[in-house]
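Handing you a structure now.
All protein chains but one are shown in place.
Letters A and B mark the chains in the order given here, with residues in each chain numbered from 1 onward.
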Amino acid sequence: MADMRNDKARKDAISKASGRETYVGDLSLDGMIYACLVRTSVPRGIIKSITLPPLPDGYYYFDDRNIPENGRNELWMIQKDWKCFAAGSSGYVGETIGILCGPDRTLLYSLRDQIKVEYEEQTPAVSIEDSLALVGGPIIGENNYHCTVELQAGDGDIDEIMKNAYRVVEEKFSTGHQEHMHLETNGMMVNYEDGKYVYYASCQCPFYIRKSVAGIIGATPEDIIVRQMSTGGAFGGKEHFPDVVAGPLILAEYYLKKPIKLIFNREEDTQFSVKRHPSVVKFKTALDRKGNILAMDSIVYYNAGRYLASSYIVIQRGCMHIEGVYKFPVARTRGYSMATNTFPSCAFRGFGAPQTIFAVETHMTHIAEKLGVDPVEYKRRYLIKQGDTTITNGKIVENVRTPELIEKVCKASDYFEKSRKYGFGSGKGIGFSLYNHGGAFTGNGESAIIKAVVKVCKRKDGTVLIKAGQTEMGQGFSSAVCRIAAKTLGIPYEKVIYKYPDTSVVPDSGPTAASRSTMVPGNLVMKACEELKARWDEADELECEAHYEHPEGYPWDQASFQGYAYLGYGWGACVVEVEVDPRTAETKIKGIWSAHDVGNCIDPLIVHGQVNGGIAQGIGWASTELLENKGGYFKQHSMSDYIIPTSMDLPAQEVYYANEPYKWGPYGAKGMGELVFNGSGAAYVDALSRAINRKIDSIPNPTEVIMGHILHSEKLTEDKR
Amino acid sequence: MTIEFSLNCEHVSIDVDPTKRLLDVLRDDFGLTGVKEGCSEGECGACCVLLNGQLVTSCIIPIAGVHGQDVRTIEWVRTTRLGETIIQSYADGGAVQCGFCIPGMVMASYYLLSNNPNPTKKEIRKGISGNMCRCTGYDLIVESIYLAAKRVGELHKARG
Partner (left out) sequence: MSEKLHIAQNLEDALLFRKENDCIVMAGSSDLMVSAYQGYGALPKFDKPVLLIRNLEELIGVRRNSDGTVEIGACTTSRQIVESPDTPWVLKQAAGRMGAVALRNSATIGGNIANASPKGDTPGPLYLLDAVVNVMSLDGGRRSIPIRDFIIKFRTIDLKNDEIITSVTIPVSDKDMTYWFYHKIGTRAANAISKLTLCACAKVSWGEVKDFRIAATASGPVTNRSRDVENIAIGLKFDELAAKASEISGAFDKVISPRAMPEFRREATRRMIEFFIDKVSKNSYKKFYN
């Protein structure tokens, strides 16, 4: 596939690098005042009273008691369970009690700190284990399940297979909370303009905000306009969470009708925003005498926090990736999204897949070690391929090029030689992982739920404007989509214009999430441009639109989760090499090699940046990014104690591809933004385990945890191979 | 209190609370919004400026601390030859994603290349180690700074 990139840089690069780009924090409107949220300070309890200090002129406080009669105290995400205001009870530390507005921020925060809230405290359930044990009594329903999933594929009674197996390997894996730590904190401004509520928001999904908050003041989505501002990183953290910020703001705006700006400080953003789901994944794998896998049974628990948010889909995606890139004769998984009294977990790059992929990869590695086989060799035996049945009993539609990916990373990293040479416990280790990520919404979600529409407009000056709801948050959509349009229309890239979406201007082409933007709306842009090209000479100004149509012959049933879950997966292989200081347990990453199948790189440099960044975040998750929750309170609250990697923590990466063009993507492209997160954690943990010859079954692994493994954990192998 | 200082090579004077953060004065009082607030504790580097030619984080300096001193921000650096070259190299090298850390990163690059025109990639990594980026994994930033250094070197060569 031809490289579509010419020598022109991405559209937003110069503006951003020179400091000219406007983020919401940089925006100032006449008469603007500020807001801050008043939050609960206990993880579980009844709010007995709220006492405000006297508010000076120009300062206002609103909470659920101010919701108009036709309004409802609910945010509408997938369900409407997340309350806009706590209204009498606290389900987690940091639940919004009310919103305080006023012109001077110093005074505003001081007033907030003087608000006294009395609680009748209850015992919180914080961890998955707490939730399963119904600590403090059920939070929801009888068993704390927000939702469950059960999937099974292959012939045979799995319990029977387990009973008759030569050997059953049982293991348990766990991962912790992860904070997005986008450099720009959450923030937005609301204003009342020409009879509409207008948001200027740092967000991924402008249409989500409209839908979510309209009901609070009894309005309709059409009464609301959302204008995305340049968004300083999101990674899923600004998918649904902006609804939580926008909700209280619309109530304040309902009364005040003036520009109100609300920007989180870093401590608020770290402690009081959504996180990646902590997980516990248990495996029971049946082996025959020769070490062949007969069946793999698993249970997946995700800590969803107090409200559902997107956890319904996250647990599904997690379970649908439980087999990783493999095919086992029989597989079963049961997933539980557990309610706890922690801040709700929500979208984070990978959306549930990284947790199960870490678990299955590490499990496969451990089985291989146990059998004395190199993990790469062992994993090769089970690679899923085109036509194979997935755990949802659909088929893999595309040609799967994992063997080439393995070849590339192993050769580039000299994996086999190093694997042999370093062995176990030498202080040096090399680790390997395979992973995939299903692109776009699961199953028929694109046609049943989203129904994306895009428009392309030829304008008098010969430029073409893209109209789509897709946001630019750093991932490069604004440039990639213009390259697609330019190529299709045969016009220069400079002539194609993308603007940050304004819901009153662009059609709803669905959320900027699920690695779908290039793959689905990008493809619609291509189609619309094909029509525009054919009709180019009809008029000086012309608008063409394209609607999503799901390919025929790939059925999906959302009630039973049966059928073709994803038509196009991204695939990846990663090798990480580490060196551990035997004295201090400090770990240095010596090399990172990856190979991916992303269909086609619309803009190779942007894809390269996504690969680098995704792998770095995955390594952060697996290594230093410890976010502890003690009794419902996050212990880390800043960029100095929540430890993301610096430039000195990572070596230069080597990046390779083996791209299989995707039939239904623009110029073969498929989703890749999340894929590149999914595997580096497992490769890192593998390398670390081998370097210290210890079994590691959890994430994260900061230095003190590694020392703990050295002192206490089971050896990976007695074999000094 | 009246604070006087040189801001981007112009003498300025402002009546302001002396404890107000330099960052807030630059953004709110002078509209220099290229200076970003990321962490509020001197950790992330998004608010980097040059104070008497030294790279500092403006979120942890009270405005009184720059009284009688020289402050330069991204809004000045972008007008310089070196600054322009760095920015163009960032664009060409794919260093920019969400962009929020980038003005600060450009400041750190400018400071690095001003003091060490031919850095190794290791020195570049060290030079930007106080500037956190969550998007890029740093590789393309490092490459772009390396590219900028080469371009500046060629400019000097061309001039003889």
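Simple rule for what comes next: a residue touches a chain if its C-beta (ideal position, glycine included) is under 8 Å from a C-beta of that chain, and two chains touch if they have at least 3 such contacts.
These numbers were taken from a predicted model, which means no experiment stands behind them.
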| item | value |
| --- | --- |
| Touch criterion as defined above, residue of B:E37, B:E75, B:D92 or B:E143 at the omitted chain | B:E37 |
| Contact footprint on chain A, counting only the chain that is left out | 25, 34, 36, 105-106, 108-110, 185, 263-265, 582-586, 588, 624, 640-641, 643, 645-649, 702-704, 707-708, 711 |
| Residue numbers in chain B that touch the chain omitted from display | 1, 17-21, 24, 28, 37, 40-43, 45, 48, 51, 54-57, 59-62, 64-65, 67-69, 108, 111, 126-127, 129-132 |
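As a convention for this text, only the chains that are shown with their structure count from here on.
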| item | value |
| --- | --- |
| Between chain B and chain A, distance of the C-alpha-averaged centres to the nearest whole Å | 31 |
| Interfacial residue positions of chain B with respect to chain A in the complex | 27, 32-41, 43-44, 46, 73-75, 78, 86-88, 90-103, 106, 121, 124-126, 128-142 |
| Of all residues in chain A, those that touch chain B in their complex | 7, 9-10, 12-23, 25-26, 180-185, 230-235, 265-267, 473-476, 605-606, 608-609, 612-617, 638-640, 644-648, 650, 652-653 |
